[in-house]
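I'd like to ask you about the structure that follows.
For this view, one protein chain was removed and the others were kept in their places.
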Amino acid sequence: MMEFINFYLIPGLALGSIYALGAIGISMIFGILRFAHFAHGDVMTLGAYGTLTAVWTLGLHPLLALPVGIVFAVLSVLAVDKVFYKPLRELPTIYTVIASFGVALIFRSLIQLVWGSQNEVFIRGVQKPVVLFDLLRVSLLHLEAIAIIVGVAIALHYFLSRTQTGRSMRAVSDNAELARVAGLDTEKVVRATWIIGGSLAAIAGVLAGLDTNIQPNLGWNLILPMFAAAILGGIGKPMGALLGGMVIGLVEELSSYPWLTDEPLINPSYKTATAFLMMVILLIFRPQGLLKGRLF
Amino acid sequence: MDPVGLLFFLVGFLIMAGIYAILCLALNVQWGYGGLFNAGIAGFFAVGAYTSALLTAAPAPTHLGGFELPVLVGIIAAAVTAGLTGWAVAKICIRLKSDYLAMASIGIAEILRMVIVNEDWLTNGSLGITNIPRPFDGLLQGREADILFLAFVWVIVAIVYLVCNRLYDSPWGRTLRAVRDNEDAARAVGKDVDSFRLQTFVIGAALMGVAGALSAHYFRFLSPEATEPLLITFLVWVMLMAGGSGNNKGAIIGALSVWAIWSLTEIVTNRLPAEFATRSSYIRMLLIGLLLQFVLQKYRSGLLPERSPGIAFDKDKDKTHG
């Protein structure tokens, strides 16, 4: 039982938090700008490298250096939106999807040019696990990730339901033309979307980098589970994406628990495949997601 | 570079360009004719490559197969297995709208990649398969053999091109474009939209399998690295967008020109000091990424835009399609 909690449940929730942070942005962007942002994983990577640089130069703890990574990631997506996505806004969205593939590549190659392609770590050495009541042995990072996602969930809920910008975002996602007719400034809403999506992606990137190490494919490798999470939660429903992320993370970790025999249910080297498979199955049988998102 | 070196550089360039041309023609069938967003090209390429490699290579204890069958048999089998994979994929996701089809096809391609990397008994994992023959092996030796292979590749390019052209102008192709440009109208006149899409996807996938097989035979060696999505899926998309989707000549021109940019930048960057040379491939990636953005914004219909014979779907083409 404790083994289950220590080695499967908590890591699953932590991984889920990372997916959730990325999926929220993907879901918002899909809802408001109507396209699947394939460069979102690479925004995470940018956030991680931005933070890494701050850690190196300022000697801060990664979570304290995080604001630097957030600003870096947000400025990058705002620039990319202006230069590469906005000119395509009036065209069928498929062009923007293709452009986002290109942006993913541009981000990754720039990262490799600036930082090189070797693995980097935020903190050297083995981190001691946190031991609670002699039974619970969990990594501090996993607890931090879970704490962060709880905080984000509360803040996001407040933002979306109580603030003018949050409500405007939901309105544009519901019905973009009516939002314009009602006088909402859609470009402002778009900007808010990138700022929130970029910030959360940067946090996710740093958590993912802390969990393993930092390398140029860090975020790209996570893009499919994050799409799966966004679809599971219902496109255009950020809170749903958050939940979807937790579910996908848990399923991925729990899939290699020895449920039936002494062997892992699914060979751990196929762990990520379970997330992809869930995504494909969802797309086929329930593309509107569990929480009834929109369909395009 | 000496003239002989230059010649063989050119030969190698044209072989790869030919393989990319087949991939582009295949994607053109799926996207240009059918409007299907396949972002898992590398998956079908890999299926074809491994099929042909396992069937034609010498027996080895490290992986399945090694049946030493003739190369042509391998290539045909590659088309069949890749086509079947395409059929299975299409069967389950053909109804998905573009963005979702992109996600699903990448997902499936990634799962295929994982199988290739992890199932050692089948593929020898990341160590790969060696001793893959070429057609007419032994006829010519060493570098001269490349010239023969070059001819072989381009004969196949020519066949694929002719077939694709016939398809485009056939009633089948016309219906397909009607489906692409106005699905509801096509449905309304009683066309079985899904089955047309399925056929398109399968044909494209089979051709991608052929390209995969050719690349395995060219390198005589196959490992998961050869199916890197960046080099296959992404580059092919850029080629087709640049060349002009919907146009088969455009697809080939796109393959040649983008591959030329890719190869020439390699020459340039290889002459840079060592510390830059290691980063040269990133500069190339960056260039290709920027090239795509340029094409999307300024040359949306590509070098050779689609010609639309007989039907009036090109009225608002730029809005609905490349």
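In this document, chain identifiers A and B correspond to the written order of the chains, with residue numbering beginning at 1 in each.
The rule is simple: a contact is a pair of C-beta atoms (placed from the backbone, for glycine too) under 8 Å apart; a residue touches a chain by one contact, two chains touch by 3 or more.
The rule we apply is simple: contacts and distances are computed from a predicted model.
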Worksheet entry | Per UniProt record, name of the chain withheld from view ["Acetolactate synthase small subunit", "Xanthine dehydrogenase family protein subunit M", "ABC transporter ATP-binding protein" or "FAD-dependent oxidoreductase"] | "ABC transporter ATP-binding protein"
Practice prompt. Write out, one label after another, the shown chains that touch the chain missing from the document.
Written response: A
Practice prompt. Among A:Leu78, A:Leu91, A:Ala171 or A:Ile266, choose the residue that contacts the chain missing from this document, as touch is defined above.
Written response: A:Ala171
Item to complete: Please pick, from A:Asn6, A:Thr186 or A:Asn213, the residue that touches the omitted chain in the full complex.
Response: A:Thr186
Fill in: Contacts of chain A with the absent chain, listed as residue ranges
161, 164, 167-168, 170-171, 174-175, 177-186
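The rule is short, and it goes like this: only the chains that are shown with their structure count from here on.
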Worksheet item: With chain centres defined as C-alpha means, what is the inter-centre distance between chain A and chain B in Å?
Response: 31
Worksheet, complete the sentence: Contacts from chain B onto chain A in the complex sit at residues 37, 39, 92-93, 96-100, 102-104, 106-108, 110-111, 114, 117-118, 230, 234, 237-238, 241, 279, 282-286, 288-290, 292-293, 296-297, 300, 318-321
Discussion item. If we count contacts the way the header does, which residues on chain A are in touch with chain B in the complex?
Written reply: 30, 35-36, 38, 83-84, 87-88, 91-95, 97-99, 101-103, 105-106, 108-110, 112-113, 116-117, 224, 227, 231, 267, 269-270, 272-273, 276-277, 279-280, 283-284, 287, 295-296
